[in-house]
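Here it is: the structure, laid out below.
All protein chains but one are shown in place.
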Amino acid sequence: MAGLELLSDQGYRIDGRKATELRKVQARMGVFAQADGSAYLEQGNTKALAVVYGPHEMRGSRSRTLHDRAVINCQYSMATFSTAERKRRPHGDRKSTEMSLHLKQTFEAAVMTQLYPRSQIDIYVKILQSDGGNYSVCVNAATLAVIDAGIPMRDYVCACTVGFVDETPLADLCYAEEGGGVSSLALALLPRGGQIALLQMDARLHQDHLETLMEAAMTACKGVSKVLDEVVRQHLQEVSVLTGE
Amino acid sequence: MKDTPLANCERDFLLKAIEEKKRLDGRQTYDYRKIKITFGTDYGCCFVDLGKTRVMAQVSCEIVTPKENRPNEGIMFFNIELSPMASPAFEQGRQSELSVNLNRQLERCLRNSKCIDTESLCVVSGEKVWQIRVDIHMLNHDGNLMDAASIAAITALYHFKRPDVGIQGEEVTVYPPEERDPIPLSIYHMPISVSFSFFQQGTYLLVDPCEREERVMDGLLMIAMNKHREICSIQSSGGIMLLKEQVMRCSKIASVKVSEITELITKALENDKKARKAGGRFGFAESMPQERITALKKDETPVEMTDVTETAYDIVQKAEAPPQTVPSPVLPVPGMGQVGLGLQNSWGLEDDEEEEEEDDDSVEEQEEKVTKMEVEQHRKEQSSGDVVEISDSEEEEVIILQPEIPNRGPKNAGSSSDQKGAAKSKKRQTK
């Protein structure tokens, strides 16, 4: 992989994008009838389904009940066919447990849980096809699902991964770029306030570059938020027309 | 067993104290607790004390077949064990959220940052490689497990030596240490994690939270860095909202802390090496008689005591007589008892640091082959500057030491106002 050129001299990436260009984001809300909220989101070739149940009475161990806010329960799983090699365990390994944990933290920051004491909100996310940026795609899909469920949030949560190659930040990494030994940074942002709900970075990066990279990530997140905003407004229009007054 | 919840007044007290920039153990906002590194008899065994948090790391190795997709790279394996011994809140067996979090963060900090040359661990390509296993056991939990674990892990890796191997044709021989000297691992850099805890929706920031502080905090930001100011991993956790400025500020603080800790680790390793070479007693055997291993050991007070009596006497002599103020209890109605959250604490909260160690002290320490060092930056200034008198006079002015770091003074000041501004705006938002 070492020989792979991630950024050409002309400034193009492996898949022909410019450095700051995002992959195409397509999404739909309300894909399932049973769930309180659901959404499907594609970001390039990464595809994810998110489903939200709740807020509802605590299931399972009652001892987890919080008396001042709702508990958010997340499960992240990857379909066995989502990667090039067939996965043996769709969920439950260390990486996906960690991912579930991060999703939970992200949404605890954004969802107004204090409005629903003693309840539970379930967020289930499944990656159907994985082509890099799994975390960000999950967050974006889950945001739409939470909005679809009518659960109050401070703002959208948008996430994006960025990498750093040849002194240039690359927005929205795909799988080939992620594997190519790029230092990557995943960031979940509440775009309006510029607050960071989750920040995670791997691999080595000099401190001086951190600011540029974060700046690039925030710009990318804002780009994603525009697309999500469009999707939500479109959905609102469609549904409210039918209910029509 | 579930953690016993914190009493509300305890929580309020802690938060109030943090708001006033005071900490329970008298540290400043950006101070680390005392870090102590001790080595065991074996190579690759290391104990780290971070205040009362105590962690043990042990590195071991074995020859295994490599992973198919990486035929000529050794395998690194990390495991953090949260035994119920360290805290009753840890459950046996089950993978708790905390343990997943710690394990992954350590992996990210040490494996993904490629600090160890895994290719040098290859014996026969595609067939035999070394697997280096780092087991970290929590012995006593008093907060900030991650930092303690990362220091322990990297020190143990530096300390570790694997047996030499020889290859003759098809045959691979592992030489016992008697025949050939074991080889240390080749390590490129030393990533060290620094934790920051946030309070009141990110308005207040503390370095190295202790257990109590961890319980009342809103969120945590862990930054792993090496001394070349390269960030190896960042991880935020616990639903807080950060601002970019806060992250930048934390990374700056982290770089200072990391260079200090790195220095400490290097020193500790050097001392141990010297001791081993000299053939003196070292490691576990040496620390036994001095009761270093047992948690119940007594810490010698790191306060300069030689002229305390004289100084105190001086001050008492010079001081004016204290005004006759008898603290009058507030009685709403005579003859009525009162139970409440308590009145304002009228005890002078002493800010002066208790640590006042003279340099000759640390020389002694070095001779003991145990490096002990405070990482508070202001310590140096303190020992060189005026000695802060600790006296029993009520009239005494409380001297608050500003943790000024000369080499990054202006920068710090600028960012601190930044931080305040950010904090304020943050506060407004949350209203």
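Note that the chains take the letters A and B in the order they are written out, and that residue 1 is the start of every chain.
Note that contacts are C-beta pairs under 8 Å (C-beta built on N, C-alpha and C of every residue); 3 or more make two chains touch, one makes a residue touch a chain.
As a convention for this text, contacts and distances are computed from a predicted model.
Selecting from "Large ribosomal subunit protein mL43", "Exosome complex component RRP4", "DNA replication complex GINS protein SLD5" or "NADH dehydrogenase [ubiquinone] 1 alpha subcomplex subunit 12", the unshown chain of this assembly corresponds to "Exosome complex component RRP4" (UniProt protein name). The residue touching the chain not shown here, chosen from A:8, A:26 or A:240, is A:240. Residues of chain A in touch with the missing chain: 30, 36-37, 54-57, 112, 116-119, 147-156, 190-193, 229, 232-243.
Quick note on the criterion: only the chains that are shown with their structure count from here on.
Averaged Cα coordinates give chain A a centre that lies 33 Å from the centre of chain B.
Within the complex formed with chain B, the residues of chain A that make contact are 63, 94-95, 97-98, 101-102, 105-109, 185, 190, 193-208, 210-211, 214-215, 218. Against chain A, in their complex, chain B makes its touches with residues 2, 95, 97, 100-101, 103-104, 108, 112-114, 221, 225-226, 228-244, 247-248, 251-252, 255, 429.
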